[in-house]
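Note that one protein chain of the assembly has been removed; the remaining protein chains are unaltered in position.
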Amino acid sequence: MDFSFTQEQELLQKGVREFAEKVVAPRVQEMEETKNAPVDIYKAMGQNGFFAVDIPKKYGGLEMGALARVIILEEISRVSAAVGMATQVFYLGIAPFLEAASEEQKQKYLPSLAKGEKLATVAVTEASGGSDPTGIVTEAKKEGDNYILNGRKIFITNSHEADIITVVARTSQDPLQFSAFIVEKGMPGFKPGRKENKMGFHGCTTGELIFENCIVPVENLIGKEGDGLKIALKAISETGRCGMAGVALGILESCLEEAVKFANERILGGKPISVHQAIQARIADIRIALESSRLLTYRAAWLKEKGMRCDVEFAIAKYYSTEAAVQCAKKTVDIYGGYGVMMEFAAQRLYRDAQLLIPSAGTSDIQMIVIARDSLKKGKK
Amino acid sequence: MKPLHIIVCVKPVPDFRSPVEFDQKTKTVKRGNVATVINPLDKNALEAALQLKESFGGKVTALSMAPPFAESVLREVLAFGADEAFLLSDPAFAGSDTLATAYVLAQGVKKIRDFDLVITGAASTDGNTAQVGPQVAEHLGLPHASFVTQVKRHSEHSLELTLKTEEGTILAEIDLPALITVSREINEPRTLGLFGIAAAAAKPLHILGSSDLEVDPERVGEKGSPTRIADIREVSFARKSELHEGTPEAISLLVKKFREWGVI
């Protein structure tokens, strides 16, 4: 068991932290106010190789592995969970290409994704269901050399910024039969719809995707007809959950930093409030939550890098770290007292952002189902 | 124009954000627990070198005199885009003052050979003497220019420099090979990119000691350092202070004092 970072990972952490502080941090206030996605930051991240991290070298990637991806998300989210969230979903968008795409599709799409020239996302959820796939009604009908897509996807992160979208649609009457298609921005019949107004993650777009007789060439089918759900679920349960845990780590780290800073600086009765046990208890809780979330997430990423099964481990990491982020953000706000609810302090942003970690890539309830199912199955043996 | 081989001298320094502790016994800075970073102005020097390489082609070689732990700092310099790095490391170099440090670096430059330009930060955040650059130049017999804020290629064999002065700037021409030290204004150093980090591991990083360099043992370390720290003293600028909590009363009292002192 070796818990140390490699020299490369240490440099990566340093470089991303510097990028986050220099490029992302000065924009947080503006994002909070305008709620606009900072596309120029995404482009700069792409140029710096942020999206190449997990892509094989032969497609212009860096092959640094899942842990490198976690490090990036943690450092970016420490400064802005919104940019962290956008980044994590760009990774999610790349995942189907890595896991299921054909060699031709890989060669066509991965090099521009590695450079960040093209941004990606995945679209599964609809108004009538996401985690319950039977609610997916978007359909794809084969007509000659094309599929014709009709339907609407909602709650899609990076809906308006993504150039390449893996869309899950019905291709048969079987209620559990879906297929995955590569839809590109600009294809006839496809357009982004409205943007959601969220309580947090300001600066990360969540929106609607509209397919009205959208024409997708047959070569854009990923895998075979009927593989769609499997492809999307693998991406979400590994890359997606991993990513949400990574964003949670960033929020937890930020909670600890903000809480410690305020506790040391805030003087009441001539002493910093950090002398009080109640404050100390909260700080200890946040630290414990950060460290244990890290261990769970890093280990799951390590399993992924080893090519071992990791979906349940990522479910545990996702559940634990995102729930911890919600609780620790509240503790941070509590330490701030009245300042905790003031918009000029970061504490309230952490509090609002943390809650948004819960519904993405499966709610805590879904993670519990996954974890319980696996535990019960193992118990039977 | 012909490509340039540029040597950048880089100093690993304690991170200014961590508190610096001083050892009263040995009269040196305790470096044990302090993070080591690239001296900020040396990042500007590296950036200037990388930009010149991008314009004219050539090669950027990093050079540092430091204990072996500085290897990670040089790896970072390689990740920023330097092509090769040399770490001059030997217990005999410990305790070198600026003159001895400059001598060792100059011997390192001679070992690297075939260069057109040496660039270094004008000063370091720890020692802050601004002496090593000009002294390396003298040891090598090179012309130097300090506190450069702009560098352009003037001709095949010369640079056009803007130098800082108290009143403004000086425009100067310097023949190559030369040594320049740069100010913060010269550029905005790039951030570490992942492509660079991934490439760094495979780049050559050499660690050289006394025996690999032609150094006169009398001219390095404490032996080769004419300056000594004779004493360290606590200084007190203490005044009769009154300290208040940040209440509105304390603020009105302060404004009253301003009146009294005749500053408003």
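Per-chain numbering from 1; labels A and B assigned in written order.
Criterion: contacts are C-beta pairs under 8 Å (C-beta built on N, C-alpha and C of every residue); 3 or more make two chains touch, one makes a residue touch a chain.
Following the convention adopted for this analysis, contacts and distances are computed from a predicted model.
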Open item on the list: Which of the following is the UniProt-recorded protein name of the chain this complex doesn't show: "Subtilase family protein", "ABC transporter permease", "Electron transfer flavoprotein alpha subunit apoprotein" or "Sarcosine oxidase subunit gamma"?
Closed with: "Electron transfer flavoprotein alpha subunit apoprotein"
Open item on the list: I'm checking contacts with the chain that's been left out. Which of B:Ser64, B:Gln135, B:Asn187 or B:Ser210 qualifies?
Closed with: B:Gln135
Task: Contact set of subunit A toward the excluded chain (per top definition) - done: 26, 29, 264-267, 270, 344
Task: subunit B residues touching the omitted chain (full complex) - done: 16-17, 19-22, 27, 29, 40, 97-99, 102, 123, 125, 127-135, 137-139, 143-147, 160, 163-175, 178, 183-185, 218, 223-246, 248, 250-252, 254-255, 257-259, 261-264
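In the analysis below, only the chains that are shown with their structure count from here on.
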Open item on the list: Using Cα averages as centroids, what's the distance between subunit A and subunit B in whole Å?
Closed with: 40
- [ ] Sort out for me which residues of subunit A touch subunit B in the complex.
- [x] 7-8, 10-12, 14-16, 18-19, 22-23, 47-50, 52-53, 62, 64, 267, 270
- [ ] Using the touch rule from the top, collect the residues of subunit B that touch subunit A in their complex.
- [x] 72, 75-76, 79, 191-198, 200-201, 245-246
